[in-house]
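Here the complex is missing one protein chain, while the rest keep their positions.
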Amino acid sequence: MTHLPAHLLNGYRNFMSGRFTTESKRYQTLAREGQSPSTLIIACCDSRAAPETIFDAGPGELFVVRNVANIIPPYTPDGSHHGTSAALEFAVQVLKVQDIVVMGHGRCGGIGAALNPSAQPLSPGDFIGKWMSMLAPAAEAIAGNGLLTQAERQTTLERISIRYQLANLRTFPCVKILEEKGRLRLHGAWFDISTGELWVMDPKSGDFERPSLD
Amino acid sequence: MTHLPAHLLNGYRNFMSGRFTTESKRYQTLAREGQSPSTLIIACCDSRAAPETIFDAGPGELFVVRNVANIIPPYTPDGSHHGTSAALEFAVQVLKVQDIVVMGHGRCGGIGAALNPSAQPLSPGDFIGKWMSMLAPAAEAIAGNGLLTQAERQTTLERISIRYQLANLRTFPCVKILEEKGRLRLHGAWFDISTGELWVMDPKSGDFERPSLD
Amino acid sequence: MTHLPAHLLNGYRNFMSGRFTTESKRYQTLAREGQSPSTLIIACCDSRAAPETIFDAGPGELFVVRNVANIIPPYTPDGSHHGTSAALEFAVQVLKVQDIVVMGHGRCGGIGAALNPSAQPLSPGDFIGKWMSMLAPAAEAIAGNGLLTQAERQTTLERISIRYQLANLRTFPCVKILEEKGRLRLHGAWFDISTGELWVMDPKSGDFERPSLD
Partner (left out) sequence: MTHLPAHLLNGYRNFMSGRFTTESKRYQTLAREGQSPSTLIIACCDSRAAPETIFDAGPGELFVVRNVANIIPPYTPDGSHHGTSAALEFAVQVLKVQDIVVMGHGRCGGIGAALNPSAQPLSPGDFIGKWMSMLAPAAEAIAGNGLLTQAERQTTLERISIRYQLANLRTFPCVKILEEKGRLRLHGAWFDISTGELWVMDPKSGDFERPSLD
């Protein structure tokens, strides 16, 4: 008797007869020698925007944090439990990743919640409300902009947020120092679920552009 | 000029010419109608244990939280920013998922850190130390057990932790209520990187067993 | 002795030996029977965004107004000389076009001038300043938005302006009445010079989307 939903067991069966069979050597090596991914990706929980899928990534390739709206809370060494900060510290200090990608996406429910904060919290804890309140100043500035359509407000905040998160990353001393030494690179990216388009942030201007795939 | 590592651009090219081409209709539908995954998975950031890979999941199938050692901090409605709690609230209250899976894995670096807390924190913030301290009572009990080998201590704590996280999940009123009503099911699972084996927790005994795949 | 720049004479020679030779019958018919274009396009003077080029249009196909930043001043029956209003009236009342397209484009110099009005007018008449002042409220709202990059402010105002111009079109009684009767359709479009992408406005939401070309 199993206790997993059938779609997970079916998928696991496919994995074992497919990818795992093909890559069993690689899995054994990764188990024996440990992981050494070169890239940390901070992505959203959204079921339509898994980094491994979008980047067709194999085992051992991506160290992945996923939270609602791919947020990095700013450096706050107050002794509390900071899950994203812990993952960042582990990736940078232990795994010594060379690249960090903050990857947002279109139609993000978290960004939508930031733009339309409900008067009525979802639960007494109001965790989503508190979490998305980290974007409140930008969200309020954009939410009140009647010149933009609803979809434009959403996309605009999604991209502003990526720039914010990159700034937050740089509040961590280890990130700032390694980036200045040229040993760590920070990137912003945005994925369009409908078209599959990937937009990459220009580090100088902050603009999002489609990368050449030639 | 792009600003993403070459392996990501190559992978994205594969995605666009492969999976996205095959499933573009599904992506369009998911964009238009929104996501409605039936399953929330709380997994580790580890590059060797991506849920979408292990469960061969398609777009829209899994809502995924990933933090170091797949931990769910207990319900703490204190107004702080709780990323995992926010994702849990969103999955249960907004998306109304029917299944939650806590998925651990072997050779977990976070669990290793809990068993061998370094005297010297990785950074002044010591985020990993604080994050893994949530497992401190169990870790201390196991770490001092000279009857177990080091590898056994590691696997044992990985599995104890999954039972802890399931207990923590039930400290959230919405989870507890919906589970009692039969509208939400909680599961534990553990993935062996070396062999590809998936072990599923028996909800009654807490034991981990290999599911039948016939 | 001619009095035209050489590039124009060379181009005209190409036209005569090429397109005109191929389409001389069509030109003769158009001369004899008069023009009956089904579409009015209001476009920018910009040398990179000619409607006939972008829509590969033949003779007789498009009635085209071009002014700086493709603006339609609102209906003002004050007895002054209104060039764009005159063209609109001619297209709708005499030619009875069925479609009107307001076509903006990226990197528009007029929009740039609206975002960065110079303290020093270009000439004592300050015609550009006065012309672009029709967008002043929107331009001021966007120009002060420090959350957006310069390129994002530009694109945002280009698209907001297209929605404004469509609203201005509907201040003309003949446009409003014929649209309500279903005999005239209004469209917004935006052309990206760099990529060649055409974005078309959704008439309900005001969002810009890429049309399917399948």
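In order of appearance the chains are A, B and C, and numbering begins at 1 in each one.
As a convention for this text, a residue touches a chain if its C-beta (ideal position, glycine included) is under 8 Å from a C-beta of that chain, and two chains touch if they have at least 3 such contacts.
Source: prediction; values computed, not measured.
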| item | value |
| --- | --- |
| Displayed partners of the chain not shown (whole complex) | C |
| Hidden partner interface residues of subunit C, rising order | 2-5, 7-9, 11-16, 18-20, 24, 27-28, 30-32, 34-35, 37-39, 45-48, 50, 52-57, 59-68, 71, 73, 75-77, 79-91, 93-94, 98-99, 101, 106-107, 109-110, 113, 122-128, 130-134, 172-174, 185, 187, 189, 192-194, 196, 198, 200-203, 211-213 |
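Simple rule for what comes next: only the chains that are shown with their structure count from here on.
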| item | value |
| --- | --- |
| Topology of the chain contact graph, where touching chains are joined (line, ring, star, complete, other) | line |
| Copy pair subunit A, subunit C: interface residue numbering same or different (half cut) | same |
| Innermost chain, taking as reference the mean of every protein Cα atom displayed | A |
| For subunit A paired with subunit B, centre-to-centre distance based on mean C-alpha positions, whole Å | 15 |
| Approximate Å spacing (C-alpha centroids) for the pair subunit B, subunit C | 53 |
| Geometric centre distance via CA averages, subunit C-subunit A, whole Å | 40 |
| Residue numbers of subunit C (touch at least two other chains) | none |
